[in-house]
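Below is one structure. I have some questions about it.
Omission of a single protein chain aside, the complex is shown with its protein chains in their original locations.
On to chain A.
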Amino acid sequence: MGKIVNDFAENKDIAKKIRVEIIMPALSKGDEVVLDFYGVSGATQSFIHALISDPIRKLKDVAFDNLMYQNANNDIREIISMVYRYMQESLDMNKDEE
């Protein structure tokens, strides 16, 4: 990731590109995906949301089981965890409404 997003990950266009071109196809095939944050000092919630919310919403357990994060510092871990929490809350909620 560090090579693609530079020091601070805020560009959602790049997040979308990674999601659409790498994460979703790999997860859909049942492959594991490791997102390596080496060299990334921070990220916005919007960036992380654009990166992983769709896999969680669409692939649910496949995403939970096969998406992994490496070299994420505490701030990035906090944001990823937050996205996991609210996406799961909203999955339950939207399911209730369906």
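The rule is short, and it goes like this: a contact is a pair of C-beta atoms (placed from the backbone, for glycine too) under 8 Å apart; a residue touches a chain by one contact, two chains touch by 3 or more; residues count from 1.
Quick note on the criterion: contacts and distances are computed from a predicted model.
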Listed names "Type 4a pilus biogenesis protein PilO", "Secreted protein", "ABC transporter permease" or "Histidine kinase/HSP90-like ATPase domain-containing protein", with the criterion being the UniProt name of the chain not displayed: "Histidine kinase/HSP90-like ATPase domain-containing protein"
Residue numbers in chain A that touch the chain omitted from display: 6-8, 10-14, 16, 19, 41-42, 44-47, 49-50, 53-54, 57, 74-75, 78-79, 81-83, 85-87, 89-94, 96-97
